[in-house]
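Missing here: one protein chain of the complex. Every other protein chain is in place.
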Amino acid sequence: MKRLSIAEALREAMREEMLRDERVFLIGEDIGIPQGFGGAFTVTLGLSDEFGHERVVDTPISEKAIVGAAVGAAMMGMRPIADVQYSDFLFCAADEIINQAAKMTYMSGGTVKVPMVLRAPVGATNRGAQHAQSPEGFFMHVPGWKVAVPATAYDAKGLLKTAVRDEGPVLIFEHKRLYGKGGRKEAGGLDLTSGIPDEDYCIPFGQAVVRREGADLTIVATLLMMHRSLAAADLLAQEGINIEVIDPRTLVPFDNETMLASVAKTGKLLIVEEDNLTGGWGAEVAARVADSGFDLLDAPIKRLASYDVPMPFAPVLENFVVPSVDRIIELARAMVKGKV
Amino acid sequence: MKRLSIAEALREAMREEMLRDERVFLIGEDIGIPQGFGGAFTVTLGLSDEFGHERVVDTPISEKAIVGAAVGAAMMGMRPIADVQYSDFLFCAADEIINQAAKMTYMSGGTVKVPMVLRAPVGATNRGAQHAQSPEGFFMHVPGWKVAVPATAYDAKGLLKTAVRDEGPVLIFEHKRLYGKGGRKEAGGLDLTSGIPDEDYCIPFGQAVVRREGADLTIVATLLMMHRSLAAADLLAQEGINIEVIDPRTLVPFDNETMLASVAKTGKLLIVEEDNLTGGWGAEVAARVADSGFDLLDAPIKRLASYDVPMPFAPVLENFVVPSVDRIIELARAMVKGKV
Amino acid sequence: MISPSTPPGLLLRMYRDMIRIRKFEEKVYLLFLEGKVLGTIHQYQGQEAVAVGVCSALRRNDCITSTHRPHGHCIAKGVPLDSMMAELFAKSTGCCKAKGGSMHMGDISVGAVPAIAIVAGGVTLAAGMGLAYKLQRSDRVVACFFGDGAVNEGAFHEGANLAAIKKLPVVFICENNFYAASTPMQLTTPVGIAERAAAYGIPGVVVDGNDVAAVYQATVTAVARARRGEGPTLIECQTYRTVGHSRGDAGTYRPKEEVELWKQRDPIERLRRSLIADGAAENEIAAIEAEADREIETAVAFAESSLPPQPEDALLHVYGEGVTP
Partner (left out) sequence: MISPSTPPGLLLRMYRDMIRIRKFEEKVYLLFLEGKVLGTIHQYQGQEAVAVGVCSALRRNDCITSTHRPHGHCIAKGVPLDSMMAELFAKSTGCCKAKGGSMHMGDISVGAVPAIAIVAGGVTLAAGMGLAYKLQRSDRVVACFFGDGAVNEGAFHEGANLAAIKKLPVVFICENNFYAASTPMQLTTPVGIAERAAAYGIPGVVVDGNDVAAVYQATVTAVARARRGEGPTLIECQTYRTVGHSRGDAGTYRPKEEVELWKQRDPIERLRRSLIADGAAENEIAAIEAEADREIETAVAFAESSLPPQPEDALLHVYGEGVTP
């Protein structure tokens, strides 16, 4: 089986979907320029060579037009895969995302479908406050959108394919520090490639994966924080602390069952996310467990997230703001020992 | 003491602040047109007559320009009070709100201040999905913004004055069904006016009010839902159920102490909000209590919110989606009786 | 009088649709006062020639996008009055199953995308619709309606620019009624609207929006250009709403004389005079009017007798529904 990075897996998914279904096309900034970037993170590299500039639509810097055009094209039977270069720029098109794409099917009484995909890179990478956000929580909040958060190349490919085939709008958040093959320190030094099967596969939405089993504490985490949580869990295992790490893979729909089953086993829940604490997706998850999982808990639900600040530029500041493996370890250990 | 509606109290606050401080000005759509609307909900009526069209700036339909101009003017030492006609249109200016206003002070290392106020009407009123949202939760999530949610005319005036005098950006969410003098069925038939002192007053941010005391259950609710919760509590009192109703008045900063003190007394928490459930501000509040208030709880935390759908037009649908007094009563009663 | 060289049969059909709009709106206003139509309404009286002139130049499978003021557009594009009235009555038989309401009226089966009530919100969507047609190698076009107020929104700019640079089959119809809510255009827009077309390198034309034939001819030209793959046109139709901005607006911010002047330019009256001058029989016209009355009565009866949705229906239609791979 070949091994691909997330960027490669996404590219392969798009390529295969474009081959499979001629309604699929790509639209975004710098995605198809000859000798160009292949998008801000190389994901679309080569696709305009293969599919031409009609199906790989390079746009002006116009996020409203990108998203709005995707909505319009989707309504007319196409399957656009739109992207913004940084998820921070989703806010430039918030009206199109929140007021148009999300509501069109509903407002039409179900007669108009908007089968579009919107890809957005998240995560802090020493670029300052406007190129750093992890806004998954905002969009999880909007009825009408499904939200995928692939942390592995295998998932990235399978979730993107499911997204393309969905009849409604799907947001895919991709983490900038996870695009590559890994082995870099920021990503915890891990191999970030996955074995990718030769045959076509889709990953159903709403099915979490237990990345690691353990009986002492449940951690729910996505994207980079999922990898950091795994790293923390590995280190804590050396102390005899066994942590279960759950990767929801999609925030909407969210796999409450897998999470609650884990909490039933461990009695303790820690949610780790990169977005700032107040109002992130972790708040929703905590609220759900504080309701339907209340009787399963034997300790307060904890969240570890970025502090409630815009993202600072300086590495020393950014590293302080974003949850590190060390901070996960510390909090997880304290929770297991009943100290918080 | 005179009694004013929320619309009148806001108008009086703006007028007094404009008289007190010449840096204060208003900017928005349809706010100062002679013989015009005084904004979408009459709040600015008459102010352009008194202060002229320089200080009551009528703009094109350009929410990005309204908010962006407010940011720019605030940076240069003015104190703009900007408004959008419906809070749904905040998404048209989400970049200016989330990426610019919220981050400018931080990115500048604290050297640039953005003392602006942004007013936005919320709530569902049979107008369909694009004129109905209650997006407080989105903006509570953005570090940099303070968020006020006045449910009474007294609070509206005092919070708006505090907002104008704050050194940073403040969002004020006003509920469309609460602007008037009340007595209307939708608002629960209550008198919605407040006695307003003659002297200048401000209401500090981050100080909740216990609107009603009770030992059986804590309800945290804002705006229209606060009034509905009070109505529900009154009716439940006839059954001998005593509910404590807390109105946070500001979501950022949030008065955790008052809430936790109440939960310490009642052991049970119900959060009622008009926004859709997943990811609303209620999720954050629940998450906080599930952490720092865990040991105070003797039952699951419940949230009652709009269903996770865009807001439908039909009254019969909208009334189903938005929490009603009846649904509050039902859930509160069940919680007190230990049935959920 | 109205512009020449439009086939008389077509003019009569246009008259019919304009009358249907006028009478529909007048009825809806009364029903609103009676409390049978709920929420808010933004009405179309005075602007009928725009919707009808434009839609008469479209094929059934061409699409339109509309605004907070969509009744006229929908009728002109062929949405049945029954389902429109039922929508306003918040009945389950409404064209949006009572989920949309006045501001989101539409029926995709006749090419009317549910109206978009965010000012200028339809402009980028229209560009995307045009993009779809282009990719599909179809010769469909989309007509995108918006008001004078919309041309100052970023969405107008981005959508117009994308349509222009990609030569998409879109016809931009600005209904310039000189006011955005209470705000007169000269307070917000430094140049004539059609002049903005030059910023996108596309044709911009001004037409008398109360002359249905002029609107029709301009649209025919723009549609032909769009179908040829030569890209969008911006048509500024100058017109006037002779009613308030929305229910309950008395329009006090407009000079009385201005309103009166425009009432004299009533597009329906003008077309009627022209038809008669061209030899149409009074009774033919009266028959059209009577038929419109009957159709509206039927629509009201349909709406009245229809059932409201079930409360739980609110939970349907949120997602497009997913695949089960």
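Observations, loosely collected:
The letters A, B and C name the chains in turn, as written, and every chain counts its residues from 1.
Here is the rule we use: a residue touches a chain if its C-beta (ideal position, glycine included) is under 8 Å from a C-beta of that chain, and two chains touch if they have at least 3 such contacts.
Treat the numbers as computed from the prediction; the structure is a model and nothing was measured.
The undisplayed chain touches these shown chains across the complete complex, A, B, C.
For the chain left out of this panel, the touching residue among B:17, B:95, B:136 or B:247 is B:95. Summary of contacts with the chain left out: across C:26, C:139 or C:195, the touching residue is C:195. Listed residues B:55, B:181, B:265 or B:327: the one in touch with the omitted chain is B:55. Considering the full assembly, A:89 is the residue among A:25, A:51 or A:89 that touches the omitted chain. Subunit C residues in contact with the hidden partner, per the touch definition given at the top, are 152-158, 161, 164-165, 187-191, 195-196, 198-202. Counting the whole complex, the residues of subunit B in touch with the unshown chain are 25, 27, 54-55, 57, 59-60, 62, 64-65, 67-78, 80, 95-96, 99-100, 104-115, 143-144, 146, 161-162, 165-169, 201-205.
Subunit A meets the missing chain through residues 29-30, 33-37, 58-65, 88-89, 92, 125-131, 307-310, 312-321.
Please note the rule applied: only the chains that are shown with their structure count from here on.
Most remote from subunit C, judged by the distance between CA-atom centroids, is A. Located most centrally within the structure is B, per distance between chain CA means and the overall CA mean. Centroid to centroid, with C-alpha atoms defining each point, subunit B and subunit C lie 36 Å apart.
For the pair subunit A and subunit C, the distance between C-alpha centroids works out to 40 Å.
Counting partner chains per residue, subunit A shows two or more touched chains at residues 95, 99, 106-107, 143-144.
With touch defined as above, residues shared between interfaces to two or more other chains in subunit C number as follows: 96, 98-100, 104, 116, 118, 121, 154-155, 318.
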